[in-house]
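Below: one structure, written as structure tokens.
Every protein chain of the complex appears in place save one, which is left out.
Letters A and B name the chains as they come in the text, with residue numbers starting at 1 for each one.
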Amino acid sequence: MRISEHPILSFRQNKEVHFTFDGKEVTGYEGDTIVSALHALGIWKLSESPVHRRPRGLFCAIGHCSSCLMRVNGVPNVRSCVTPIEEGMVVESQNPRGDLYDHV
Amino acid sequence: MITCDLLVIGGGPAGISAAVAAGKAGLKVLLLEERERLGGQLTKQTHRFFGSVAERAGTRGIAIIKDLETVVAQLENVEISLSTTALGIYEDGVSTALKSGKMIKIKPKAIVVATGAFEKFLPFENNDLPGVYGAGAVQTLMNIYGVLPARRILMIGSGNIGLIVSYQLVQAGAEVVGVIEASPKIGGYLVHASKIRRLGIPIYPSCTIKKAFGQDRVVGAELVRLDEKWKEIPGSQFTVDCDAICLAVGLNPLIDLLGQSGCQFKYIPELGGQVPIRDESMRTNVPHLYIAGDLSSIEEATAALLEGELAGLSAAKQIRPGQSLEARMEEVKTHLRALRSGPVGEKIRSGLSKLTGEALPTPSPRTNAIDELSRTGIASPANLAGVLPDEKRKKTRAYAVIECYQQIPCDPCVHNCPFGAIKPFSDINDLPIVDFDLCTGCGQCIGRCPGLAIFTVDETRDGDRAKITLPYEFLPKPVREETVDLLDRSGKCVGQGVVKSVLNTPKQDKTTIVTVEIHRNLVQDVRQIRVVQKS
Partner (left out) sequence: MNDDKTIVCRCEDIDIETIRKLIDQGVTSLEEIKRITRCGMGPCQGKTCGPVIAREIAMKTGQPMEEILSPRSRPPFGGVLFQEVLEGIDDEE
């Protein structure tokens, strides 16, 4: 959910950016990271864990914890919490582990 | 290969401060920042900072960073490289970084590492479910991207971060179901605790989390009480419904880069865990390698700013000897000592003495007994009695009630009273004392207190009506003549009052000052208002 009004901060409504998440067309705004855009849409589960396939979401939001790794435009292990969204970007859950063969 | 005098890694408060100090001393500086903008954690800090007015206390973190960005941008010899991740520091003095899809090499004469810290993790069942967030992540989502992290949040940890983020969550429109704390007393500043208590957020001391519930995301948590030996009390489990769990259980210095360079570390829990060994001028055991900020010890941003300046000056002194930088270096060290001198600085002092091997400074006098306030965040009648004027004075003029009962390094109130009614401090950790002969109850101090702990009371009129003036930082803003709910220190509604004035000019900088007419009997109970939502 987006914060529409805030007593201290003001959030500009930027230009819409369209991308896909697991094949579904979704919309974020310029300035969003993949995670912030997905989160605003109520999507918390980003991928599944490498061995036990447990659901994984955002944890640190500064690109240091590995909890948010996703496949972006075919490249695995992208830190979705610090990667800005781009028009036409293809974002996918990596279940369970990113594999470079997918990319090559 | 890029060459420069000083490479600064990390564009948070410490790094910027180092770059500015070295830049002003004439060094060619390259400042690397991983994100798309400078500021580090400051960009998420919507609250007013504590500390000395000389170091921008009373100003919001988001405003401090704007000032710093302006200052550093004006220095032509400081180059800022954003979206650049430092990758390595090698033994031959070469550093590598990733910028625009290229690995670049940098050969500086000296390096200041100011990489900050990383959220501590807590082992409990299902701690990896989506919806278990670090406190930094919650702040990033809501204060940078404007996205509400969740609707009902459980906060783990009552240090300053846990308390501040709880308050910010309510400002953003979320509900905080409670703050739990393993220790028997609140970890952060009590003024922060009081701020969230009067919003009705419970704080559970001697309590920890056992597990999170949920399949694909968090739907609740099981908590358990702890005894005085921090052991779980059998049968004391209870559950809460929440859709997110926010971990604010401390930070670990981010030492990875330094570990590559041959820098030595020591485990000092008071400073945050494994910390680099360094001297008082922020120099490590590796020649030409300096550190600053949370990387050196987990502290407030004010300390990071000062340490950054010190590291920048130290590097400048080494690279360009002959400049008279020592006087300012000594001044900064003095400021740092003052900042850490009070009771809340005791942990840092103890940690630093382990680092330098110096004898522990004499501990400042304090009571070890855990009083009601430090357990609950709610001031007791005894606390309050100590800050009120006598009955005769109450009747003659309005007066300020400063509910600041804990010695913390903070002084904006003293500097913002137009009548000099708050006695000058001899030490930054002094408690404010109001001279009621001078105080007019004008309320100038209310919005300047970073703890939002000042209220003014006017009970000069006859009859049963009196007025209270208080700070308000939520939406919707009340309007004149509107009837609002009156909340006490625990967030309980104790009655209703009519808003008589709403001050919200740019000077208040979004801390609205609201005056409410209430029943005389309630003047020492009401500490928060709630706008009655029209359905």
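The criterion applied here is as follows: a contact is a pair of C-beta atoms (placed from the backbone, for glycine too) under 8 Å apart; a residue touches a chain by one contact, two chains touch by 3 or more.
All figures in this text were calculated on a predicted structure; none of them were measured in a lab.
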| item | value |
| --- | --- |
| Visible chains that the absent chain touches, using the contact criterion stated earlier | A, B |
| Touch with the omitted chain, as defined above, among B:K28, B:K120, B:R320 or B:K500 | B:K120 |
| Candidates B:V53, B:V71 or B:L87 - the one touching the absent chain | B:L87 |
| For subunit A, the residues touching the chain missing from this view | 49-52, 54, 56, 59, 63-67, 69, 77 |
| Touch list for subunit B against the chain that is not drawn | 1, 85-90, 96, 98, 101-105, 118, 120-128, 252, 254-257, 259-260, 265-267, 269, 273-274 |
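Methods note: only the chains that are shown with their structure count from here on.
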| item | value |
| --- | --- |
| Euclidean distance of C-alpha centroids - subunit A vs subunit B, Å | 29 |
| Partner subunit B, residues of subunit A touching it in the complex | 1-3, 5-9, 11, 31-33, 35-36, 39-40, 44-46, 49, 54-65, 67, 81-82, 84 |
| Touching residues (chain side subunit B, partner subunit A) in the complex | 34-36, 46, 60, 62, 118-119, 128-134, 136-137, 140-149, 151, 171-173, 215-217, 254, 473-475, 477, 510 |
